[in-house]
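What follows is a single structure, written as structure tokens, with notes after it.
Showing chain A:
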Amino acid sequence: MKVELQQIDKHFGSVHANDHITMTIPAGTIQGILGENGAGKSTLMKILSGFIQADSGVIKLDGKKVVIHTPDQAIHHGIGMLHQDPLDFPPMRVVDNLVVGSPGGLVPNKKEAIAALKKLQERFGFQIDPDAYVETLTVGERQQLEILRLLWLGARVLILDEPTTGISASQRLKLFDTLRKLAADGMTVIFVSHKLEEVEVLCHRIAVFQRGRMVGEAKPPYVTTKLVEMMFGKAITLDERAPCATCDPVLKVEHLEVEDTRLHICDINLEVCRGEVIGLAGMEGSGQRMFLRTLAGLTRPVGGKVIVHDKTLTGKTYASFRKAGVTYVPASRLEEGLISGLSLTEHFILAREQKGFIINRDAAVKETEENIDQFFIRGKPETHVEALSGGNQQRALLALQRQDVDVLLIEHPTRGLDIESSIWIWSKLKARCQLGATIVFISSDLEELLHYSDRILVFFGGKVSEPLDAGTTTVDQLGQLIGGLGMKS
Partner candidate 1 sequence: MPKTSSRWLGLLFQVGAVLLALLFTSIILLLVGAKPFQAYERIIYGAFSDMGHISDVLVVWVPLVLVSAGLLITYSTGLWNIGIEGQIALGAIFTVWAMRLLQDSSIPPVLIILVGFLAGMLGGALWAALAGALRVFGGVNEIFGGLGLNFVSTALTIWLIFGPWKRPGVGSMSGTVPFDTSLWLPMVGGSRLSLWSLGLGILGIVVVYFILQGTYFGLRLKAVGKNPRAAFLMGIPTSSYMMLAFILCGVFAGLAGAVQVTGVYHRLIPSISSGYGFLGMLVAMLVNYQAIGAPFVAFLFAALNIGSIQLPIDLKLDSTLSGVLQGALVLFVLLMDGVRRRVLHKK
Partner candidate 2 sequence: MQKRLWLIVSLLVIATMALTACTTPATPTATEAPVDETLTFGMLLVGPYNDHGYSEAHFVGGQYVEANVPNTKMVYVDKVNSADRPGTTPAQLAEELVAKGATVVIFNSDDMKDSAHEFAKAHPDIITIHASGDGAWKDGKDYQNIPNLSNVMGRMEYGKMMAGCAAALTTKTGQIGYLGPLINDETRRLASSAYLGAKYCWAKAGNDPAALKFKVTWIGFWFNIPGVTSDPTQVADDFYNSGFDVVISGIDTTEGLIEAGKMKAAGKEVWAIPYDYEKACQEGADVCLGVPYFNWGPAYAKYIKAIQAGTFTTGWEWLGPDWTNINNPDTSMVGFDKGAALSADASTALDSFIAELAGGLNLWTGPINLQDGTPLLADGVVASDLEVWYLPQLLEGMEGQSVSQ
């Protein structure tokens, strides 16, 4: 289906999120939408898929003007959107999830749904158990499920907003294959991403967004530097790696044994030096998160010891870990990291040491302003955190971590952020390392792992690799380890 957007305009308060955007996407095209965080990509897609309404502008499908007020109407017109965060209902079974949004009678026909699901799965090579509970699926599988659901509902335009966030490399390849097949069938695919390499590999054409405007379009062959320039208005290079480790063990793990309902990992041993950065690699759900949470005292290990600053903290509460200087920075910023409905100032009051009983608001605002400046947070002290963009939320989350904390455990520090933000975040983290902090982080981004870690632990199939020296490991080697090749048994 041919999609035409004409003069789409949208304000959020004083922010001009979409500035008279016009673009045409022919049927059978994979259209890339590239831009940094807050460039207006998601806003445009939400307008197209009915989640929000434009202030002005026209949407045409196959040349016919349509009005889309709700996601329901969007799917009725054949437009389906995959969100950054999957919108499914976790405590449900796959088949129920499929049926729940479907039109039709009061009594859904499950048999029919299962048959349709099977057919679609065969076509794309997916393997999702219709009777599995959605919460047991990986992010990648949930995404596959969501695509199937949209197809089943009759989508002919598929919008994917940062779909590769949080999925494994193999799932990403499968996703790209699927999208290519769909496009070949005449489906229109809109692929929103800030990851250059993905867009370059996949898309038939690319539109670049910057600060609410569409600043340029490109067709293959793509010139990377040109795209980067369009995105940021300037050229950017990665910082050189600057290891800062001289070994003074801060965090020790001895014969640690962790388990949950799916996994059991034995005998993890690790000694982390002062100032060192340890990356945890592995496919989603391979145990790295469980390990990280154990280091924070959030999950109790089955056996072994966790020692921080020579103090054995095994079995102690999260509070004791915090007291020992450990902090945990979760990946889901608005679910676990920040508190929606509270302002930045209030976050800083909460994160800082209590002085007396009564809050000194003026001092708190002042401190917040300093942090806003220092961490380039685009917001005001009274801004509620949920109103910040993803990158700003992540910067705020980082700013909240107290300076006296010297063991930072971070889940996906740059997930969903554009290159510029990522580089900036890591420069801040590295600066803390230089001051003596130790970082253990999880990432599914191989480049990030290799570039910023000193050593890397790879998790696969209930096993953990020996620490790898990040400096002498290549992307391919790491990729193979994550995929289970070469893992010592």
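List of remarks:
The working rule: a residue touches a chain if its C-beta (ideal position, glycine included) is under 8 Å from a C-beta of that chain, and two chains touch if they have at least 3 such contacts; residues count from 1.
Keep in mind how these were chosen: all candidates are chains of the complex that A comes from, given by their letters.
These figures come from a predicted structure and were not determined experimentally.
Of the numbered options 1 or 2, all belong to the same complex as chain A, but only candidate 1 touches it.
By the touch criterion stated above, chain A contacts candidate 1 in their complex at residues 13-14, 51-53, 298, 318-319, 322, 328, 330, 335-342, 346, 349-351, 354, 357-359, 361, 400.
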